[in-house]
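Here's the structure, in structure tokens; my notes come after.
All protein chains but one are shown in place.
Letters A and B mark the chains in the order given here, with residues in each chain numbered from 1 onward.
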Amino acid sequence: MKTLIRLSSLTAVAILAAACSSGATTAPVATTAGMSGTITIWEAYGASGAAERDAFDTMVAAVKTDNPGLNVTVLDIPFSDLFSKFETAAATGGGPDLYIAPNDSLPTEARANLLVDESSLSATLLAAPYNESQVSLDAATVDGKLYEIPESMKAVGLFYRTDLLPTAPTTTDAWMTALKAGTKLGYVYGANGGGSYYMWGLYGAFGGKILDPATGKCAATSTTGVADSLKWLSDAKAAGLVLYQNDTDAKAAFIKGDIAGFIDGPWMTGDLKTALGAKLGVIPGPTGPGGPFSPLAAPDGFYINKASANTDLATKFALAMLTHEQTFVDKAGHIPANTTITITDPITQGFANVVKTGFARPTAAELNNYWSNFGNAIVAVIDKGTDPTQAVADACTAMDKANKK
Amino acid sequence: MTTVTVARPIPVEEKAVRAGTKGGRQITFKTQILSQIFCIAVASTVLFPLLWVVSMSIDPRNIAKPDGLNLIPSGASLAAYQAVIAKPTLNPISFVELARNSIEISVIVALLTLTLGSLAAYALSRLHFHGRQVLMIAVLAVLMLPAVATLAPLYVLLYSIKLGTTWVLGNSILGVAIAVTAGTLPFAIWNMKGYIDTIPRELEEAAAVDGANKLQIFLFIVLPLAKPVIAVTAFFGFIAGWTEFYFSWAFLQHPADFTLSMALKGMVGQYGSTPWSEFAAFAVLVAIPVSAVYLLLQRYIVAGLALGGVKG
Partner (left out) sequence: MSVATAAPETIAPLPRPSWWRRSANARTAYLFLLPALLVMAVITFYPLMFQVYMSFTDYSLKNLAGTPANPVGLDNYASILNGNIVLPNFDFFRILTFNFFWALTNVVIHVSLGVLIAVLLNQKGLKLARFYRAIYILPVAIPPIIVAAVWRDMFDPNNGAVNFLLGGLTSIFFKLPPIDWLNNPSDILSVGPLVLPLAYFALLTANIWLGWPLNSVVATGALQSIPGDLYEAAELDGANSWQQFRHITLPFLRPAMLPYAIYGFIITFNLFYLSYFMSGGGPFGQTELLVTIDYRLVQEQHLFGIAAAFAIFQFFILLALTIITNRMAKATADQYA
């Protein structure tokens, strides 16, 4: 009975949205007005500085103004505890009605049956007023079903200082030339700081691939691309590339002027703009012999807790938040999943361009065993001087073993 | 049997009398100088990290991370303290409320551990019954298993206990306190039993002859004699509650129930962007109450660690 009501109400939302989409693109209120009840939402913006949380609060306040009967409880959870806490709570029937976060844990949670299947919303989200990109929806889909309502996209690009680096290098060769000429550039590589996340873009530049989507097996040894990209990083280090264990240190060095550029994501934009103002620029990472720099692109978004008693209201609330996405874009530099939102800020626009060459983050379960194994390979090549081909082969074997392939 | 006193911890009163019985003759001037140099060197290694934290917490420049060794910063500022007290977390809970919850958990843990532990310790030390040995080994074995391992079953168990429609034991300060007590109780029993073992039995036997029952003997004779170990047990229980973040982060879902340790854990997390000065200020604020109590109770605590108790 409950599911029936939910389905019918979702259909109602879809119909309303479809009705709206035929008209003007700026009539969002119709779908979400008149919500009442209490919603609990978790977020983890405490880890990333003030700008995101401020924007988030502004949006929640706006939704509440539109819906006087709605009561929203926001809970900030440390990012390192967020997924774990949600998973334990939701699996025992507790937790918030929904949470907003990157989609690191989406495949795990979807397969553990903790999230509401939102597949029926797909058409709504693609249409006005939401106008979400197909890429964002693809990366929110697990085993053919949509389990996340995308909000914005994240991918890494090259931050550079226009005062220190008037023309930023765009290819791997140009990077090497610049480094040899004494230009200081930075890269995050440490196992604990997510090195295997930052490296992903370079795989594309050298024509490498990690996962065979058909079999779920490691594909990094099928071409020399992945090993080549590690070798390039190692050579670049020898030429003067500065490598960091975590991006907080890279950020500090960049603001100080010790490096003229480094690879990082839009979550840094707020703090960097505050510190550097107009001296800040963003372009995609270096294009290589195998193709463009193709970093993992994945949507941050809303996840509706299947154990919640208010799944309808939670879904409506998420949609209402999306109608205020402009705030996230303007205040916190989010790259909207909504393709029609105007981006005035050049940095945010820079990242929107980065996302275009991004690699939609796979939701295959096998990716879970990519991170640490290839993180090891990167550290082994950079710090221990292990042969890249050997390191990649070892990582591949370990990954397949853990995946029982 | 007669010289058994050597192996047991010496109660405070006794120790005070004996203090000053040092070996050998007065040290020479040369030894004095060398010893002083060594002692100062040791003292500086002990103090170095502590000074560093305090100096970070009062650094007036409000930078994310220190850029040099600056043990005595020029121009101290309490801005970091003001910042963390004004807004300890992004959640709607004040510093005072966080502290109150921390105290609640700590006091409940201390009381539960003390009450349950002292009764059990007394029985294990003084009364003889079938299965005593087995029970002692069981308590010891449980003591060795880290609390981490019991999270999943405890979670399910505590969340299955509900009162009315909204109150769930697992999602409450009491629930967390009970989970923490599961970890503190075995050590408390073991340590208190070890201590009670060292208390001479003559008084109890005399009281028994006078017709006192076991409960009266326990309450009016054993407990007063076990003061040091009671202080230790209460203190360790309090510390366990005060520093606990593991069960709290897994269990609690209402920000109104959050504690100081949870806030601190949030700052320590791998992806945290808290400026080090604010972390340092918060750390000092969280550490000071327990450090102060520890230093005040120091003599009792040392005497109350009934280390002979390993004998089982």
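Side notes on the structure shown:
The working rule: a residue touches a chain if its C-beta (ideal position, glycine included) is under 8 Å from a C-beta of that chain, and two chains touch if they have at least 3 such contacts.
Please read all numbers here as calculations on a predicted model, not as lab measurements.
Remark: the omitted chain is touched by one listed residue; of B:C39, B:A76 or B:V96 this is B:C39.
If you put the missing chain back, the residues of subunit B touching it would be 1, 3-4, 6-7, 9-10, 15, 18-27, 31-32, 35-36, 38-39, 42-43, 45-50, 52-53, 65-69, 112, 115-117, 119-120, 122-124, 126-130, 132, 135, 137-142, 144-146, 148-157, 178-179, 181-182, 185-186, 189, 201, 205, 208, 214, 218, 239, 242-243, 245, 250, 261, 264-265, 267-268, 270, 276, 279-280, 283, 286-287, 290-291, 294-295, 298, 302-303, 305, 307-312.
Subunit A residues in contact with the hidden partner, per the touch definition given at the top, are 84, 87-88, 91-93, 108, 112-114, 190-192, 245, 249, 252, 368-369, 371-373, 375-376, 379-380, 383-384, 398, 401-402.
Methods note: only the chains that are shown with their structure count from here on.
Taking each chain's centre as the mean of its C-alpha atoms, subunit A lies 42 Å from subunit B. Residues of subunit A that touch subunit B in their complex: 45-49, 53, 75-76, 78-81, 84-85, 88-89, 92-96, 192, 248, 252. Interface of subunit B with subunit A (complex): residues 64-65, 89-91, 155-156, 159, 168, 171, 249-250, 253, 255, 265-266, 269-273.
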